[in-house]
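Notes for the one structure printed next.
Missing here: one protein chain of the complex. Every other protein chain is in place.
Chain naming follows the written order as A and B, and within any one chain the residues start at number 1.
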Amino acid sequence: MKRTIPLLIAIVAGFVVILSTFVPYTESWGEKGMIWFDILAVGAFVLGGGNLLKLHLEKISGQRPGWMYSVIIILSFVITLVIGLLEVGVHPNPMYPEYAWAGNYLEEGAGFWWIYQYVIYPLTSTMFAMLAFYVASAAFRAFRAKNFEATLLLVTAFIVLLGRTYAGVWLSAWIPPTMVDICDFFNIATTVEDWRTLRIDRLTEWLALDGPTKGAGRAILIGIALGVVSVSLKILLGVDRSYLGQD
Amino acid sequence: MNREKLIWTIIFVIGVGALGWRFFTTNMSMTYVAGTDYEFVEVGPAQSSDAPAQPSDKDAKTEPETRWVNLAEDPDLKEVQSGQEKVIKKLEPWTTYRDISMEVLPIQSAFKSAGLDPSLVLDPVDAKRQIDVAAQDGLINDTQKTDLSMRVGALERYPEVGLSWQRTLGVWIAAFFTLAIMSFLYRDNPFYKVAEAVVIGASAGYVMVAGFWTTFVKNLLVVLFPGAMRESLVPGLKADQAPDYIYIIPLIMIVLLLWRLAPKGGWISRWPLAFFIGVTAGFRLIGYLEADFLGQIAAGVIPLYVPVEVVSASGTVEGVSAWLTIWASFSNIVITLATLTGLVYFFFSVEHRGIVGRTAKVGIWFLMVAFGAMFGFTVMGRIALLSQRLEFMFGNWLDLIQRI
Partner (left out) sequence: MYQFLKNLDRRWVFLLMGLAVAIPILTNLTFPEETSPMVKDIYQAIEDLPDGSRILMAYDYDPGSMGELQPMAKAFTRQCAEKNHKLYYMALWPLGEPMIDIAGARILMEEYPHYKYGEDYVNLGFKPGAEAVITVIVTDLPKLFITDQQGTSFNDIPMCRNIRNIQQMDLIVSISAGDPGTKQWVQYAGTPYDIPIVAGVTGVQATQLVAYIPDQLIGLLGAIKGAAEYEQILDDNFPHINDNPDAQEAKKRMGPQLVGHALMVALIILGNILYFVGRRRGEER
């Protein structure tokens, strides 16, 4: 009951999905499985919310350090939930005016939109923006040319940092015409276009979006793909049962 | 410690004073909105149902005899006036608002620089009158008059323009939260902790609400109870949507999943979890095998010699460009080498010694170049995010720069 049935469920569900890719007759089975998966994802959201509530209620009832912040977490969670589910401030959809509950839960000006616009949006975007500061500090403290490999990394980062702004063009615009002059001196026919790759901005494009990064990226993709495929196979063949937990 | 407190108090007082001064003298944080009115009435034929029914192309679910009319859009309602139709039901009118600060603010600053009261902008008709008066008094010249009238005239298309206090307050709250998070750079403090707590709670709530309206209602409830949903939450649902009771299974799975929160019998949540894991393993196996393994191997087979043709303006091929050919071929050689040596490096089943070791070493070099590029790009991304936040603070809140 506790282990065998979930194991069977995982194996059957996985193989149905695989089968549906190859056998047209079973295509709709796979589709249905996927849709259930999507619906179940909502269950996961609810589970997340429930866990949050449980955790912080415990913290509050135990008066553990920082429990006041748990109160704020629960308050903001419940307020958002109530405003969103009750569609506070949402008007009916003009296409179906007689249905009061058929409005858009994200309607501009409504309560839920307000929370998104003035609370969630500034908070989440600032949290990510903070990384600009930390990355600067890390660059100053930890980015050292300790050996050849580190130097390679550093030099590439250097070129890319310059090349992804106007600094790249500004610092290296002279290179292509100079190369043409040099070639002229040796009587080699060439044009500015031939040497544009040497400009820092173009070199950056090549280093980061082509050439070495593309090649190394391909190796990484193939490596990861093999890893993911083997993990998936282990699950589908019942070899890896770690997701079933203990007992 | 006391000295630090004093410094912070002084900074705080000066800051609040400066903000107050800016708030009352400039457009700081002001958010302007335009309203759209809705006033719905249900109209039907004036005679009883023995009148010949009008052929309707509407859905079968709406009764053909009656229809909803927005009086705000159609104030005359000629049919009703001429007695062909009558009003059956009236709904409470409502207004929705949208942000038009980006339109209003430049006009306001134009008014200000012309020496006129910027608050006039909110009433375009009166504003035009005042522009005429100012022109007659010689306060503004003819060019200014035409320009200002034209700009304020553009606002006349909105039935009403006004300042939104909710949104202006929202900008202040957003600015407070932004500063609260940034205050962590100096030191951990209660403001940061409050902001952090709010984002955790609000995001969790948001995700649940989004999941409920977008999927729980529109993928599960509409399939299980199409009739009830059509009458309540999803009136746009097509009439022939038949219930599909097999969808009781995902509903049960959700219940089992949530059982985890119960004090006893939490193991039952392994069933839906196993379904999750099994399906994920199934589609990942296919997806990674096809796109990342086979797809990348196929993509990796590239020519090592890439002739680049020179094409004249008229479109004729004038031969092969030696230098461009060298660049393109070199590039492909590098890609191929990087892939092959990178793969050798990832191949841990063979000890990295001798020729394998040396090849793996080259692989590491290529990987290092890729990581360097990755680092550079990551930095670029982070700085852009910071720019966007500061644009909000300087533009939408402090009104020091043009808003985006």
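By our rule, a contact is a pair of C-beta atoms (placed from the backbone, for glycine too) under 8 Å apart; a residue touches a chain by one contact, two chains touch by 3 or more.
In this text the structure is predicted, and so the values were computed from the model without any measurement.
Participant: Check the options A:L55, A:L209 or A:V239 and report the residue that touches the missing chain.
Facilitator: That would be A:L209, which touches the missing chain.
Participant: Just to verify: which one of B:P93, B:P190 or B:G236 makes contact with the chain not shown?
Facilitator: Residue touching the absent chain, from the options given: B:G236.
Participant: Consider the whole complex, including the chain that is not shown, and state which of B:V33, B:I131 or B:V279 touches that chain.
Facilitator: B:V279
Participant: Considering the complete complex, identify which of A:I11, A:L162 or A:L244 is in touch with the unshown chain.
Facilitator: Among A:I11, A:L162 or A:L244, only A:L162 touches the chain that is not shown.
Participant: For the chain that got dropped from the picture, name the residues of subunit B it touches.
Facilitator: Those residues of subunit B that touch the unshown chain are 59, 102, 185-186, 203, 206-207, 210-211, 214-215, 218-219, 222-223, 233-238, 241, 279, 283-284, 287-288, 290-292, 295-296, 298-299, 370, 373-374, 377-391, 394, 400-402, 404.
Participant: Name every residue on subunit A in touch with the hidden partner chain.
Facilitator: Residues in contact with the chain left out: 27, 30-31, 34-35, 37-38, 41-42, 44-45, 93, 95-96, 102, 104, 106, 108, 113, 116-117, 120-122, 124-125, 127-129, 132-133, 135-137, 139-146, 154, 157-158, 161-162, 164-167, 169, 201-202, 205, 208-210, 213-215, 217-218, 220-221.
Quick note on the criterion: only the chains that are shown with their structure count from here on.
Participant: If you average the Cα atoms of subunit A and of subunit B to get two centres, how far apart are those centres in Å?
Facilitator: Each chain reduced to its C-alpha mean, subunit A and subunit B end up 16 Å apart.
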